[in-house]
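Structure below; questions to follow.
With one protein chain withheld, the remaining protein chains of the complex are depicted in position.
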Amino acid sequence: MKKITVRYFALFRDRAGCAEEIIETQAATTLDLFTALKDRHGTDDPRGHCKVAINDVMADWDTPISTGDVVLLFPPVAGG
Amino acid sequence: MKKITVRYFALFRDRAGCAEEIIETQAATTLDLFTALKDRHGTDDPRGHCKVAINDVMADWDTPISTGDVVLLFPPVAGG
Amino acid sequence: MRMQITDTAIDTRALQDQLADHRAGALVTFEGWIRNHNEGRDVTALEYEVYKPLAISEGEAIIQSVTTEIDVIDALAVHREGYLDLGGCAVWVGVISAHRDEAFRACRRIIDDIKVRLPIWKKEFYVDGDSGWVNCERCAAHGHEHHHHHRS
Partner (left out) sequence: MRMQITDTAIDTRALQDQLADHRAGALVTFEGWIRNHNEGRDVTALEYEVYKPLAISEGEAIIQSVTTEIDVIDALAVHREGYLDLGGCAVWVGVISAHRDEAFRACRRIIDDIKVRLPIWKKEFYVDGDSGWVNCERCAAHGHEHHHHHRS
């Protein structure tokens, strides 16, 4: 099991009811992690509209995750 | 003969040595007038780069002129 | 730093002064203002949530990329976070160049990229008391929504 810090933003934070939590997971990639947490953030498939970052660097949905990573889950952005 | 007030701007005024003069001419159009005055403003053919106005309204180089008109001769513009 | 995030009013005059350069013949600026309607709803105010570390690094990367690709002299961008009233300035982008075409193109590219790449979210507050995260309708996959979401 990997120990991952997950941070939720905006709508995801509202839904999860917290900004950050530490979880144990067997997820291999960011997508696996996102899917495992879908009852927290409420979204089935993030591809094409949600973004993800690991340790403050933008990542892709097939990026592997490792124990100790801080994974940031971003709902669709709306700057400007 | 038509009595026309001619006003010169920028380079044309510098060359003519005056901002305005009243002339008598048989010129039928603005182009005829411009050509008749070429020793004043120093330009052979105004089409494509110089502009002309009659009585504060933009005109073309085939616009007829009439006695009493104030004809404004504009060298190439360079605003902005 | 050419990308800034601020929680106070954007001082566009000070930003323009920073861009003053005797080699420049053109300044093009873009400002995004809070308008009173969006997708048919009457908006009263707006709140921006910004994840600053990545908003700044992504913004810097955008400006670096655009100013490398397009022949401009300099560019700056600032985005607000926090609560804004109607008419408030949410984002400012300024670009200077020798000739105007480059400044227009670069300014447009920077704001386009800022809007799609920076981790920034906005919550709109409506006249009817409701509120909602903009752009999040696609996240409502489970039907357990507590907020109003809509396309923007």
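Read from first to last, the chains carry the letters A, B and C; within each, the first residue is number 1.
Keep in mind that, in the parts below, contacts are C-beta pairs under 8 Å (C-beta built on N, C-alpha and C of every residue); 3 or more make two chains touch, one makes a residue touch a chain.
A quick note: this is a predicted structure, and the numbers were derived from the prediction, not measured.
Trainee: Mind giving the shown chains that are in contact with the missing chain?
Mentor: Answer for the hidden chain's contacts among shown chains: B, C.
Trainee: Which of these, C:Ala9, C:Leu86 or C:Val127, touches the one chain of the complex that we don't see?
Mentor: C:Leu86
Trainee: Considering the whole complex rather than only what is displayed, give the residues of subunit B touching the chain that is not shown.
Mentor: 9-12, 14-15, 38-39, 41-45, 49-51, 53, 56, 58, 72, 74-80
Trainee: When the complex is taken as a whole, what residues of subunit C touch the one chain not shown?
Mentor: Residues in contact with the chain left out: 12-13, 16, 20, 22-37, 86-87, 96, 98, 100, 103-104, 107-108, 111.
The definition used in the following text is that only the chains that are shown with their structure count from here on.
Trainee: Going by the contact definition above, tell me which chain pair has the most C-beta pairs touching.
Mentor: A-C
Trainee: Tell me which chain's centre, taken as the mean of its C-alpha atoms, is farthest from subunit C.
Mentor: B
Trainee: Provide the C-alpha centroid distance between subunit B and subunit C, rounded to the nearest whole angstrom.
Mentor: Taking the average C-alpha coordinate of subunit B and of subunit C, the gap between them is 50 Å.
Trainee: For subunit A versus subunit B, what separation do you get between their C-alpha means, in angstrom?
Mentor: Centres of subunit A and subunit B (C-alpha means) sit 72 Å apart.
Trainee: If you average the CA atoms of subunit A and of subunit C, how many Å lie between those two points?
Mentor: Subunit A and subunit C have C-alpha centres separated by 24 Å.
Trainee: Which subunit C residues reach two or more other chains?
Mentor: none
Trainee: If you look at subunit A, which of its residues touch at least two other chains?
Mentor: If we look for residues of subunit A contacting two or more partner chains, we find none.
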